[in-house]
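One protein chain omitted, others in place.
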Amino acid sequence: MKSLQLFRIAELSQLLKNKSLPLSWGLLFALQASAQEKAFDEAEYRLSPLFGGPMNTIAGMTEWARDINHVYGVTTIVAVLVFLAVSIPLIITLYKFRVKEEDLTNLRPPKQIHGNALLEITWTIIPFILLLFIAVPTWQVIFKQPDEPPPGAMVVKVIGHQWWWEFQYPELGITTANELHLPAETPVFFVISSADVIHSFWIPQFGGKVDALPGTNVDNHLYYVTPALRNSDAVGGEVYQGQCVELCGLSHALMRFEAIVHKQDEFDRWAKTFNTAPVVASEPEKRGEMLFAQCQVCHTISGTASEDLEKQMLSMSPPVAKQGPNLTDFGNRRTLGAGTRKNTEENFIRWVKDPQSIKPGATMTPFDTLSDDELRSIAAYLRFSTAKKF
Amino acid sequence: MAKNLPRTGIISWLTTVDHKRIGIMYAVTALIFLLFGGTEAMLMRTQLIIPNNNFLSAGTFNGLVTLHGTTMIFLFVMPLSAAFFNYLTPLMIGAADVAFPRLNALSYWIFLFGGLLLNFSFVTGLLPDGGWFNYANLTGKQYSPSHAIDFWLLGVQVVGLASLIAAVNFFVTILNMRCKGMTLLKMPIFVWTTLVTQVLLILSLPVITVALFMMTFDRTFGTGFFDPGAGGQVIMWQHLFWIFGHPEVYILILPAMGMVSEILPTFSRKPLFGYSVMVYSSCAIGFLGFAVWAHHMFTTGLGPWAQALFSAATMLIAVPTGVKIFNWISTLWGGQLRFTTAMLFAVSFIAMFTMGGLSGIMHSSPPIDYQHQDSYFVVAHFHYVLYGGAVMALFGGIFYWFPKVTGYYLSETLGKIQFWLYMFGFNMTFFPMHFMGLEGMPRRIFTYASDQGWNFWNVLSSLGAYTTAIGGIVFFVNIFWSLKSGKKASHDCWDGRTLEWTLSSPPPEYNFAIDPEVRSLDDWWHQKYDGEGNKRTARVQPDVDPSTKHVPNPSFWPMVLAFGILVLASAPFFDAQGIPLALAGVVIMLVATYGWSFEEA
Partner (left out) sequence: MSAHEDVVHSTVTGVDNRKLSMWVLIASECFLFGSLIVNYLINRDRGLAGPTARQIYDIDITTLSTFDLLMSSVAMVLALHACQNRELQKFRFWTGMVVLGGVIFLGFQFYEFSHFVHLGLGLTTNVFGSSFYLLTGCHGAHVFLGVLWMSSILATSFVRGENWFPSLPLEVAGLYWHFVDVVWIIIFTVVYLFVYI
């Protein structure tokens, strides 16, 4: 992926400065100054690649993504050829037949040619042939997606919510949010649906997107074999980014997630320990457990009273699902608020006090009556301190 | 009553039924809405110039996304095309007016009121925020409880009604009111693309009407057509919307293609290459346009067979489109090319539209669409088609026909400055969006993180947008300057080929003093030049005493009837209290209809 980073912002900005064209940067800093808070990490901004970013569609990591890119490659070649076939004659024509306005009065009009059947038939037939080059690989790829999970594939249920992602592993009894853990080189069959409005599930480097629709019998599917690890010793997995790509309301832009690919044994360890109840030993942890009682109306942590409450709610008629994401193993997550902030204690406290300041329209109630101390206890209970981070 | 209405002053504009005046009103209104849509675009590009910006709030941004798309399509490109239909169709076919002059005025007033209703959302602060496609069920009462979405629903419904009425009118005008000798295959190509556009409107608008009614019922009366909780289906909206929405794309582009096909021959002094093939390809595009709607839905789980069929149908559209492009180039080949501003815009249309068309072919392939759908790549694609294509051609049309309409040329110097600002700014704005899309930037996001690789492209894109904005200002300056001190235009100011150039600039209210008769395609050209290209004397239309010519009487009723429709359409905003308002609207409509019926036309 490094090789794809042809340019870097920093170099370009240098270039622009040398050419004394600071207009863009002047504007940037003016805007930045107008922002109420520090708009972005400047180092990150400068290092941001031009090509090969974390959401790029070109560096396909799965066979599915490479199949798509194969079609895209063929089509791009055809498109470039056609563009040349149009633009070169066009430019030649424009150059060759230009006439000065003042010469025009002395010129007799050119021969009035009304058409040429042979030529017109030719450029009707050629597109047909070119289109076949696109159509054949297209149809080959369309029919590659299976309807049912192939034998041996791991099933993952993906459920879109306003504005976060729920991931369920029915075979492993795991429910988590905004962080999709996958074992490397494993066939995975995603069953994609929505709890409220239409969302769209997309991990660009793994292949195309699939819409998450609300309603019964409208689940969509997606199947591929997860990529191999680029670095086989990677600890903590390799991270890929995903995002919702269907306008789903106010914070559509902040409905991100991460897919983390692990070595098989690391994934197994994660799956095995995921549902163990939090250790409640220290004083803050005990206090946090107590305070969490008011969170459990919406959130569940496996192996605690909140899980019993969830079971109770689901057995009611009609069943009531909890509104918020499952928080089991929360301290281990890399991000918070569906990929919008790093999952630090500081961000956690800000989130609980005023979630809407991070994510406009978030349905979570702001708990601004809790003191920082109390929030730190909850953080402790949520395993911030004892997080394994693999 | 109608006979005594004044023929000059403000009242005369409010009551006019003259197709030329209505055309001017359409154009002026469309250009004002362009300012709205353009400002919305600038605000969005400013928000996106840096990551994590808080120049706009999430809600405002989503509202601007929605209004920008809706305004540009329904309140700018469509009515500006309608302005040309209005002004030019009767002149090009040698008719005194359209088939139903008062109905024509009605279309304009309904359109204006619909546009105002949509934009009234700015006054209330409730911006519709469901996107220009307004996908259910996000736009249902449950997830959008305020009246914001209703502005979109009812605004578009009203504007759609205006288009439907106008479409019936123009269809009948073109078929029934051609002058002597003008058989279908002797009509100017712009009249042909207009005709195909009207057919598309007539057949596609009822589908969106039904969809809008269903959603209005969902939101106002509590039905559940698009609510999965009540047994409805969200995907149903998408089907209905795109059965309309895809023909709509050709409704936007076909008039532009027609204009380019008029401008290129004039400034190359050669007839359009392959006229009949151009006609057939327009019809083919229109026909195929109805068979491809589901290519907007490749990621919704249609199943492989539906995807294969819709992708094949979509790819087929490339064939008639490709034929057109090569025929335009052949029109230029061997000509005597004059690079007026109109010509520059028309030529740039060919290039920009080709690029948009080629990225369109990419998206006809579902696998590629899986990656590009709802990413900035699609934004790049349709702006190349609708902006680089339709809008560039419309500007070409404005520069070409402005002298006919006003009697003054637009300044060529300012025009060329605008053109280059547009070309440069447009490509700077939208070419980087291909890269943003390939880098995975989703559409309609109000913000993005700084580590995504989207930063540089967004800066470039925003600066390009500002450049086009400067071009837009130059254009408006040009209009005012030229109206005040522009060069005066003669009858046949560009050495044109079609009937409107036989008239004075501007044409008299009655259009043709002598009923024209044509013997061939480009009849006016053949009157001016013999087979060898030697100039011969050709007579332009004389001016006669207007009182000897019958022109339709002005009328208040179209505006009153349109107002009744506006009153009826505003009823849902008042919930249960809206019932008297709805009744009032119906009463106004009835009174206007009867007044209209018994008035002397």
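Letters A and B mark the chains as written, and numbering starts fresh at 1 in each.
The rule is simple: a contact is a pair of C-beta atoms (placed from the backbone, for glycine too) under 8 Å apart; a residue touches a chain by one contact, two chains touch by 3 or more.
On a predicted model such as this, the values are computed, not experimentally measured, just so you know.
Among the residues B:Gly231, B:Gly533 or B:Pro546, only B:Gly231 touches the chain that is left out of the figure. Contact with the chain that does not appear here is found for just one residue of B:Leu56, B:Ala99 or B:Val279, B:Ala99. Residue B:Met177 is the one among B:Met177, B:Ala291 or B:Ala308 that touches the chain missing from this view. Here one chain is not drawn; of B:Met92, B:Leu164 or B:Val234, the residue touching it is B:Leu164. Residue positions on chain B in contact with the hidden chain: 99-100, 164, 167-169, 171-172, 175-178, 202-207, 209-211, 213-214, 217, 221-225, 230-233, 236, 240, 243, 594, 597-601, in rising order.
Keep this in mind: only the chains that are shown with their structure count from here on.
Averaging Cα coordinates per chain places chain A and chain B 35 Å apart. Residues 46, 49-55, 57-59, 62, 65, 129-131, 135, 137-138, 143, 228, 233-235, 268-271, 273-277, 299-301, 304, 307-308, 311-312, 315-316, 318-319, 322-323, 325-327, 329-330, 332-339, 347, 350-351, 354-355, 358-359, 361-362, 364-375, 435, 437-457, 459, 463, 529, 532-534 of chain B touch chain A in their complex. Considering their complex, residues 7, 9, 12, 23-24, 27-28, 31-32, 34-37, 39-41, 44-45, 47-58, 67-68, 71-72, 75-76, 78-79, 82-83, 86-87, 89-90, 93-94, 97-99, 101, 104, 107-116, 119-120, 123-124, 126-128, 131, 134-135, 138-139, 141-143, 145, 162, 196-198, 200, 202, 204, 207-211, 213-216, 218, 220-221, 241, 243-254, 256, 360-361 of chain A touch chain B.
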